[in-house]
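Now for chain A:
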Amino acid sequence: MISGRTLAQGAGCEDKMSPLYINEVSCCYLSEDDYRALGLSDGMNLLLTSPHGSAVLRAGVDKGLPQGIVFIPMGPWANMLTGTDTNGCGMPGFKGVEVEVTPTDEKVLDIRELMLRGR
Partner candidate 1 sequence: MRTITIKLPEHRGVPVEAERISADVLAGLTIKEISEIEVWHGNRRLPLSKIFLISGDPDPDKPEETRIVLEGDLSKVKRLGEGMSSGVMEIIGDAGMHAGNSMRGGMLHIKGDAGDWLGREMRGGRIIVEGNAGNYAGAGYRGERCGMRGGEIVIKGNAGAFLGEHLCGGSIEVMGDAGDFPGCANQGGVIRIHGHAHLPGAEMVKGSITAGSAHVLPSFACEGTVELGGLTYKKYIGDLVENGKGELYVASGQIGK
Partner candidate 2 sequence: MIIKGGIVYDPANGIFGEEMDICIENGRIAEDAGGEVIDARGLLVMPGGVDAHSHIAGPKLNTGRIMRPDDSRMGTEPRTRVCRPSTGYTVPNCYAIGYRYARLGYTTAFEAATPIIEARHTHEELEEIPIVDKGALTLFGSNWTVMECVRDNDLGRLAAYVAWGLRAARGYGVKIVNPGGGEAWGFGSNVKSVHDPVPHFDVTPAQIIRALAEVNERLRLPHSIHLHFNNLGRPGNYTTAIETLELLKDIKPSRMRQVVHVAHMQFSAYGGTGWKDFESKASVIADYFNQTNHATMDLGQIIFGPATTMTADAPLEYANARIGHQKWSNHDIELEESSGVVPWVYMRKMPVNAVQWAIGLELALLTRDPWKVVMTTDHPNGGPFVNYPEIISLLMSREKREEEMKTLHEVVRSRSTLPSIERELDWSEIVIMTRAAPARILGLEDKGHLGIGADADVSIYNIKPEEIDPSKDHAEVKAGMSRAKYTIKGGVVVVRDGEIVAAPQGRTYWVDAAVPESEMDRMLSALKEKFERYYSIRMSNYMVQDAYLSNPFVVRAGVQPLKEVI
């Protein structure tokens, strides 16, 4: 999994409780091949699990991605999967996190549910 900036994430990032931002950052993108191989179609969700956590995201296609890589716009959903280890230099590994991807019927949580999960 790699995370990064996108236009919509940026445009919404001063208004983080807005649907524009939430929709963008709760979505994950796969290569066309991976998307097809997982049997995904519009409106389907994926459960992503990393050694550090898990989250349900909407699935989409990014034609620029090679196989085997999931891209998530940076934000709370991507960070559910990111570990806190910084290799001693302050920076957690936002890119290059190994994740397991499973199609799921579970819903994408709303931002409050997600943030306060387990509290």
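The rule is simple: contacts are C-beta pairs under 8 Å (C-beta built on N, C-alpha and C of every residue); 3 or more make two chains touch, one makes a residue touch a chain; residues count from 1.
How were these picked? Simply put, all candidates are chains of the complex that A comes from, given by their letters.
Every value quoted in this text rests on a predicted model; they were computed, and no experiment measured them.
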item	value
Candidate from 1 or 2 that touches chain A, complex-wide	1
Interfacial residue positions of chain A with respect to candidate 1 in the complex	87-89
